[in-house]
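Every protein chain except one is present and positioned as in the full complex.
Labels run A, B, C and D following the written order; every chain starts at residue 1.
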Amino acid sequence: MKITPRVKRILDNYESDNPGTKANLARMLMQGRLAGTGKLVILPVDQGFEHGPARSFAVNPAAYDPHYHFQLAIDAGLSAYASVLGMIEAGAGTFAGQIPLILKVNSANSLSTNKDQAVHGSVKDALRLGCAAIGFTIYPGSEDQYGMFEEIRAMGEEAKANGLAVVIWSYPRGGKLPKSGELAIDVSAYAAHMAAMLGAHIIKVKLPSDHVEQEDAKKSYEGIDTSTQAKRVEHVVQSCFAGRRIVVFSGGAAKGADDVFQDARDIRDGGGNGSIIGRNTFQRSREDALAMLDKLVAIYKGAE
Amino acid sequence: MKITPRVKRILDNYESDNPGTKANLARMLMQGRLAGTGKLVILPVDQGFEHGPARSFAVNPAAYDPHYHFQLAIDAGLSAYASVLGMIEAGAGTFAGQIPLILKVNSANSLSTNKDQAVHGSVKDALRLGCAAIGFTIYPGSEDQYGMFEEIRAMGEEAKANGLAVVIWSYPRGGKLPKSGELAIDVSAYAAHMAAMLGAHIIKVKLPSDHVEQEDAKKSYEGIDTSTQAKRVEHVVQSCFAGRRIVVFSGGAAKGADDVFQDARDIRDGGGNGSIIGRNTFQRSREDALAMLDKLVAIYKGAE
Amino acid sequence: MKITPRVKRILDNYESDNPGTKANLARMLMQGRLAGTGKLVILPVDQGFEHGPARSFAVNPAAYDPHYHFQLAIDAGLSAYASVLGMIEAGAGTFAGQIPLILKVNSANSLSTNKDQAVHGSVKDALRLGCAAIGFTIYPGSEDQYGMFEEIRAMGEEAKANGLAVVIWSYPRGGKLPKSGELAIDVSAYAAHMAAMLGAHIIKVKLPSDHVEQEDAKKSYEGIDTSTQAKRVEHVVQSCFAGRRIVVFSGGAAKGADDVFQDARDIRDGGGNGSIIGRNTFQRSREDALAMLDKLVAIYKGAE
Amino acid sequence: MKITPRVKRILDNYESDNPGTKANLARMLMQGRLAGTGKLVILPVDQGFEHGPARSFAVNPAAYDPHYHFQLAIDAGLSAYASVLGMIEAGAGTFAGQIPLILKVNSANSLSTNKDQAVHGSVKDALRLGCAAIGFTIYPGSEDQYGMFEEIRAMGEEAKANGLAVVIWSYPRGGKLPKSGELAIDVSAYAAHMAAMLGAHIIKVKLPSDHVEQEDAKKSYEGIDTSTQAKRVEHVVQSCFAGRRIVVFSGGAAKGADDVFQDARDIRDGGGNGSIIGRNTFQRSREDALAMLDKLVAIYKGAE
Partner (left out) sequence: MKITPRVKRILDNYESDNPGTKANLARMLMQGRLAGTGKLVILPVDQGFEHGPARSFAVNPAAYDPHYHFQLAIDAGLSAYASVLGMIEAGAGTFAGQIPLILKVNSANSLSTNKDQAVHGSVKDALRLGCAAIGFTIYPGSEDQYGMFEEIRAMGEEAKANGLAVVIWSYPRGGKLPKSGELAIDVSAYAAHMAAMLGAHIIKVKLPSDHVEQEDAKKSYEGIDTSTQAKRVEHVVQSCFAGRRIVVFSGGAAKGADDVFQDARDIRDGGGNGSIIGRNTFQRSREDALAMLDKLVAIYKGAE
């Protein structure tokens, strides 16, 4: 498989990484129907851990089976599949070599009493399961944020030394931050920048609103156009080393297909690298999900 | 000993495990009178630690002696015997090779002031004592749940690397969860799913009630039939990777023999893999316990 | 030195231990005037740490000198001498090979503000000082009990791997437990059982009262005779794996010689393995202490 | 490149360091336009982490790109460039060998809820990225100060053993210290002295005011002239082992160019070794920044 010039330019931005890590980034960028475009659509399935199995899968019972998701990601021609230890273990053998895997190594759950996550996977797990990357969530602003930063510091160092890529989910919450500020453009761009500073290869944030939360940041945003979603994506991408890092956005809660498509167009137009889209796929029937992902891929190819 | 096709199918679900771990799962599945059926009845004796020796054994003083339990499990043709460090050390030599052992590596006690358990055994202990698996309890919902998840993460990784199996006892409690919600069907299925996500080979939960505890889960349960115990077992099994993981249920507090038998029929009919049954055996006389276990085995064989 | 059949039977109970640990248990059981009887009298001197030097030694100033205690234990023909790092270091060379040593590796002090102990010795220390065992105190019931259990888990594993024996002092206190319950028969038997469960070779508890503290345990104690001290000792011994573990009892605060002797007769008659007796010896003159220990040994030999 | 006598004298003060560390100190002292003078101007860019990307770079958008800062430091002929993991990784390959790098291994952020920093870089990171030094911030006075001291103790030991230099940013704050005391001359000198005591090779503090904060220190300051900024710099330098350690001062918040130049003259006249100047450079246009740095260099050369 020959790397395209666009992918080559992206890889060149990771100038301090070893060939192992670059090869794993390339595996994701050269996988599926978006191979070579510099765009990524990733299927994440950790919602069972975060919200419980029935809330995640009852609407589409086939999705209780871990194999379902591997197969969906492969058949839809996606770039990678991300899930947690047990779920990856349950399919990594059957689907070995068919799609790059991201081992999500920490999770929260809806019974929890604090703004933290439990680390339940390791770099060694990722290696023995043939994964291309580890995924880790940070909660900037949380009372536990520094602990989370120190966990990913250690795991990121180990991942990079072993030729894996590092994906950071950066979700501001907790501490002094009101619920209303979690999606604010200043907070989102800050969260994305922190993930970049922490050494992430791929940064995942939510699509931001045009609210500015921090008093001290208001003046700086006077000259920044955040009036459209595409402009806000552009600002987040700029905040990740002026585009030197891959930035993908989450689909959020299940919603109408048209909204999903519009989000993707905005991500594309703002220069984002793609989507991580879970509930909006596996909570539809396989047929509907494939149709939606087909269109999503087309959007990222610039065809819609 | 030749593996039956049914056991082979079960082992195939553990597709990311090394031959050592598969062999230890096979040892339990091919042991005793349920050998080859895919069903398990396991004798656990950690109640002395959890409730004190007199509350556990005064009713049947022969049970103060660790050898009693090894012998009971062997004579009843059970699948495995589970206990904690001191009790396993006291019999592992005498009964070496006669029954698979599960070293339960953490415990609570009735004097404790929090919802946590102390880790008092290790993978190295399990290996030197010839055990087939480690057993670990998590308390989903507890303030200490993430700490417990991180403990089993590390111990599970070490156990798997050394060819042992991992059994997780998943008992929701503490934090925001009221006592009334601990056995709720949504919470139980969630707890079982978390254990699966954490990489357990065998998951142990309590038999759930048909109450739905979490407000956010109520809508999802509208279309799920939880009216009978067998249906609830079925839902829990589905929540464990659509049946790709072994799920066993606990017998709970000592109760009438008929209730014990009905529970087993429900577990069997719902597709569960068996029972972990402690107090309901060793708190009866040896004779009564053997008779009860004889009938339990017959139920799992489909004969009653 | 030939092991007696009685000692052989005791050693056989430690069926999971390596020859190194068995040899160290044998060293204690074959030492001094009780050699071969299966009984032990151990001299512990950690009171200076626990209560201060003047409160411990002012009444018998010769006892300020660490050598005094080594010599006393040797001259009285005792089974072992237990103390903490500094005090063992101060005499281990001079008395090397003359009496088995137990390195007490944690301690509290009378200035402390919590129910915990500080770990101040290590397995490596015990090995370089030629000790036969480590000694460790747990406080079942304390808010810190799980931390203490996890400390002895790690140290016990290391001790056993290096051929040392493990002695656990089990003193219930703190948390939900009122002062009045610390010596209750149910709590004492539970504490002894926990020590056994944690893998202790030798368990040390205080002589229990006939009070039953835990509401949930009262029913179980209806059929247990705890009316005499010997009967209570018997119940504690039974709670330690039906006599498969060595159980010794502490002498408590300094008291009249007759009480000390009666305690010993009760321990003996209840099937206990002996006494750990500190303040009642070194807070008497050497002459008086030797006389008292002489009689104590005679009692355990069944002569008084 | 031949070391000047002035640099030789400075290096001789590091009499306990290995040749690797001395060589890295020399790299900084012999770099750029101040090479050989014993003076240093260092460009630090961690403000994105500390305050967010827009507050740091919106005023000069070219500065979103990590390469911008490497190039600015090189073109201005500065002594070293300091930044955090992600930002260094994004340029260390392109600019390898062109300017000494300081990996800042901990950071705070403006969302945080305590007076601490997260460690997000390691000595291993610094080595693989070709850095000359690690940078670490302590907050003397903070409730977390001892934890921070213990972190730099471990990292400093590892850095020195691997031939790296150690730069400590010492910023008093938190605990009993009022906001008004953070820049007090007694507190600043104390903070600098603590950094020296902790083994820093290069100490960075803020320019102090002439307020004396601590009641107990007032008498000692009666005989010390702190009336001018140059005198205060002199006292801080004296407090760092009578000038045996390199001391640099931070530029503080963005301000007028004349103030920046006057600060530099005071630092120079008080015997300080130079400036760490971030926001006052990259928050100006590249042209203005280069002009300002040109003049700064001239001041340290004694020409202005």
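Going forward, contacts are C-beta pairs under 8 Å (C-beta built on N, C-alpha and C of every residue); 3 or more make two chains touch, one makes a residue touch a chain.
What you see is a predicted model; the values in this text were computed from it and never measured.
S.K.: For the chain left out of this view, which of C:11, C:74 or C:119 touches it?
M.R.: Of the listed residues, the one touching the omitted chain is C:119.
S.K.: Among D:7, D:26, D:45 or D:194, which one is in touch with the chain left out?
M.R.: Considering the complete complex, D:194 is the one touching the chain left out.
S.K.: In the whole complex, what residues of chain D lie against the chain that is missing from view?
M.R.: Touch set of chain D with respect to the missing chain: 13-17, 140-141, 143, 145-147, 149-150, 153, 157, 161, 172, 175-177, 186-187, 189-190, 193-194, 196-200, 214, 216-217, 220-221, 223-224, 235, 238-239, 241-242, 244-245.
S.K.: Using the touch rule from the top, list residues of chain C that touch the missing partner.
M.R.: Touching the chain left out of view, chain C contributes residues 48-49, 51-55, 58-59, 61, 64-66, 84-94, 107, 109-114, 116-122, 124-125, 128-129.
The rule we apply is simple: only the chains that are shown with their structure count from here on.
S.K.: When the C-alpha atoms of chain B and chain D are each averaged to a single point, how far apart are the two points in Å?
M.R.: 58
S.K.: Which residues of chain A are in contact with two or more other chains?
M.R.: Residue numbers touching two or more other chains: none in chain A.
S.K.: Considering only which chains touch which, how would you classify the arrangement: line, ring, star, complete or other?
M.R.: Here the contact pattern is a line, an open path with two ends.
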